[in-house]
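One structure, as structure tokens, below. Some questions next.
Of the protein chains in this complex, all but one are displayed in their positions.
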Amino acid sequence: MTFSVAVSGATGYAGGEVLRLLAHHPQVQIGAVAAHSNAGQRLGDLQPHLHAFADRVLVDSTVESLAGHDVVFLALPHGRSGEIAAQLPEGTIVIDAAADHRLESAEAWEQFYGSAHAGTWPYGLPEMIVDPHGTRQRSRLEGQSRIAVPGCYPTGSQLALAPAVAAGAVETTDIVIVAASGTSGAGKALKPHLLGAEVMGNMSAYGVGGVHRHTPEIEQGLGWVAGGREVTVSFTPTLAPMPRGILTTATAKLTGTMAATAVRDFYVDTYAQEPFVHVLPEGQMPTTQAVLGSNHVQLQVVADERAGRLIVVAALDNLTKGTAGGAIQSMNIALGLPEQTGLTQQGVAP
Amino acid sequence: MTFSVAVSGATGYAGGEVLRLLAHHPQVQIGAVAAHSNAGQRLGDLQPHLHAFADRVLVDSTVESLAGHDVVFLALPHGRSGEIAAQLPEGTIVIDAAADHRLESAEAWEQFYGSAHAGTWPYGLPEMIVDPHGTRQRSRLEGQSRIAVPGCYPTGSQLALAPAVAAGAVETTDIVIVAASGTSGAGKALKPHLLGAEVMGNMSAYGVGGVHRHTPEIEQGLGWVAGGREVTVSFTPTLAPMPRGILTTATAKLTGTMAATAVRDFYVDTYAQEPFVHVLPEGQMPTTQAVLGSNHVQLQVVADERAGRLIVVAALDNLTKGTAGGAIQSMNIALGLPEQTGLTQQGVAP
Amino acid sequence: MTFSVAVSGATGYAGGEVLRLLAHHPQVQIGAVAAHSNAGQRLGDLQPHLHAFADRVLVDSTVESLAGHDVVFLALPHGRSGEIAAQLPEGTIVIDAAADHRLESAEAWEQFYGSAHAGTWPYGLPEMIVDPHGTRQRSRLEGQSRIAVPGCYPTGSQLALAPAVAAGAVETTDIVIVAASGTSGAGKALKPHLLGAEVMGNMSAYGVGGVHRHTPEIEQGLGWVAGGREVTVSFTPTLAPMPRGILTTATAKLTGTMAATAVRDFYVDTYAQEPFVHVLPEGQMPTTQAVLGSNHVQLQVVADERAGRLIVVAALDNLTKGTAGGAIQSMNIALGLPEQTGLTQQGVAP
Partner (left out) sequence: MTFSVAVSGATGYAGGEVLRLLAHHPQVQIGAVAAHSNAGQRLGDLQPHLHAFADRVLVDSTVESLAGHDVVFLALPHGRSGEIAAQLPEGTIVIDAAADHRLESAEAWEQFYGSAHAGTWPYGLPEMIVDPHGTRQRSRLEGQSRIAVPGCYPTGSQLALAPAVAAGAVETTDIVIVAASGTSGAGKALKPHLLGAEVMGNMSAYGVGGVHRHTPEIEQGLGWVAGGREVTVSFTPTLAPMPRGILTTATAKLTGTMAATAVRDFYVDTYAQEPFVHVLPEGQMPTTQAVLGSNHVQLQVVADERAGRLIVVAALDNLTKGTAGGAIQSMNIALGLPEQTGLTQQGVAP
């Protein structure tokens, strides 16, 4: 059986990655390829890496062009998905790569995004444990027709810390996360600090002081497994001189209620059956190169008993598992297809 | 039907890329994963991006471990393939990623490689036109059980210039090629100038003066279509600060016998039916990023009538189309499978 | 004695590099720091690497703000220098980093730049030999008050080929140059293909087919030493994933009138007394990293007797020797200061 898929925002990095991955998805046929300002152009002029779709002409990103597909991917700037989704049939599976429907708290949305809250959709992070019993988020995605794709930073941060929080191994108000992202995470907007000459050979921090919009999203996810404890996260994103990839260093104060080895074992067990999230053997560290272009997340878990902190390092590709790959994984679940269809565990290295 | 495949040299960049691609080849099952000095280790310790094979234990790269498979990939240092291949059954398909069996001229081999010539195998560049009638090299690969994988630079250079030479549009003794390669082309050997700190932000030339070993290979291929004319190539490779990719700038003096537009049209026609080699629309330039991790070659053809030269620019991934992808493409042909099986036209960009 | 210097275009890459170098010039005091759209802003907000001038407020780039200085550097977009210079006193030394006054041929200017020719100024490439007697261009810069800074590509190309042309060692109508530049060469303009995510890990060609504006400039310089022979250059620039640096591979057909070793010796002799241009010992290749941030040019000269071509490889920093360093070197000569003042032969490596 083949499902028809429309991709809105096809000229951006997220939309391009959805198309790259779907080109080899055996049960998907690409229908409308839509954009805003570039409607009428060949896709090949704007996304020259997508040879299979080079001669497709971009259509305008309207409800009319997107309707009539089994699945619609929305890879639009924040704030536009709600309106479009509201006009698509209920049965159409809508996967929203923007932030619009991620947050449960209207207050947090308004504080961090400065606009009206569009509502909350099931959160597309299948591997995440969402309660103390180890229930996975995937069970909440089956049969859904509206799914919010997690942010790229929250994908790594939540997978890195949810098990420790669920196990009660760390203090939920003493969490410090520093993450380094490739510059595709900032999108294709033409900003001076994103020019190649500025970015290469350069590291910088941004959104310093808890103001990055992914902060409440990380706290929300960890809150699901915190059993009522307050969750506060100090999150600092940094920009790294690479096109793709996120390396997350997530640390939290150990409560001391679990032995260090037990914490690590809990992580290994938690992700043992997951196809796309794994704890590496002891001593081996995650690298973003090893997961480039893949849907894989590498984790390492180390307890620093001297400093009394747990350190979890996570590597993922911000465009694949962190956006488009995760989106397709959720689509597979929603459609009842095998979760791994069209996705890979193998990174493009070196 | 499923074919069993052994990969020798699995810890290097070429062997790793073969495994990365075969992980999703629907008609292949990976048998022996072999190496030399690392036998006995987990593959995951050496190729952490290949999650699907992480727990495979490397076996010693001997005839015993390789025999009994339908296909054997040899990704060994130059000079070792001949001996191993000689001991494998004639029916086993042996694909040699080393240079050993590429050259027809024992004299050229000895001059450039400094050892005894191991013989010549069919040359695994299916799209290449090999005579004035437009015959493709693929016809010479069907049903073969010994195939020599072309060098990464010759793949780009030959695809870039063979049509012009075959058409008589350029002088075959006034060819100048300058190519820039990502540093994976130099392999995993531990040399000071290949350290990251030396390579990043740096461009350099090497093998200057016609001494690079790919020079006679390029001349040999162009000679096949030169109709008896002598072929001499000035080839200068350079090292670029990127992990993968080759950008080839191939130029030759125009003979003036064909109009500039006719030359370009001839290229477009030549590659029109090819799945993996294409001339981009006028004005669009090849980029290595657009073909990263793919089996695709992007070409652009421009006549500089002022300077009287043809300039053909080619972009490919040295590890994929330039090595492992090209090898698998040849395997598919040898096995009678659809040529594109397990390969992609889509690059990993950005 | 101290000279007052104004810098126009201080927010761009060229203007920033002028300021970086002049910060340690012992006989210069920085006066007006001028820009166009950013007038009124702190320089530190736009050029955060120039701590010494961080609190300087940008003034508008007008004749009024620039007049009254001993030296004025113009680092403006092409086409604006002529008008400003015409209004500055004759005695003011004006160093123009734009192309406006480089070409002698109004016809070539109009063909490649599409506007009216602003006239020709002395060409600021002191080391270049400009006649068969080995006269250097520096003698034509002494005491001048209007100097045109060479283009970044012509700096490398001309230093690489002028000796061979002057010596009659190569055919002047069979010259092929392929050069790779860091992306700062494209300036700070906000263009999609210059975004970091597009540039990193990527090589591409542009201006293919002899249409790059530096082509006639290269031909002009080589023409000075060609003794009446026609000069035609096939020039292909490429964009490399690094912020700075140009690696030039310049080749030309050997005439066969000089032994290969004699050609190389001629280069060694030509540049033996130069502080900033040197032929490396045999076997050592130029690298852009070795000249990063310096005013140095590394050359290597190899004759490929098999292919009958001379290959000269040159490495320089496009912003330093290729623009701002060369400009200051010319200023030193014009002012009668020691030519090396404020400049370095040492690159920032690794």
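We call the chains A, B and C, going by the order they appear; numbering starts again at 1 in every chain.
Everything that follows uses one rule, which is that contacts are C-beta pairs under 8 Å (C-beta built on N, C-alpha and C of every residue); 3 or more make two chains touch, one makes a residue touch a chain.
What you see is a predicted model, and the numbers here were worked out from it, not measured in a lab.
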Which of these touches the unseen chain: A:G44, A:G124 or A:G245? A:G245
Positions on subunit C contacted by the hidden chain, ascending: 13, 16, 20, 23-24, 42, 44-45, 47-52, 184, 200-201, 243-244, 278, 280-281, 284, 287, 289-294, 296, 298, 344-350
In the full complex, which bits of subunit B touch the chain not displayed? Write them out. 13, 182-184, 186, 188, 190-192, 194-201, 241-244
Take the complete complex as the reference. Which residues in subunit A touch the chain that isn't displayed? 173-174, 176, 178, 180, 182, 195, 197-198, 200-206, 208-210, 232-234, 236, 238, 240-245, 247, 249, 251, 253, 285-289, 292, 300, 302-304, 306-309, 311, 313, 315, 350
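Throughout what follows, only the chains that are shown with their structure count from here on.
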Between subunit A and subunit C, the Cα-mean centres are separated in Å by 46
So, in whole Å, the Cα centroid of subunit A is separated from that of subunit B by 35
What are the residues of subunit C that contact at least two other chains? 182, 195, 197-198, 200-201, 241-244
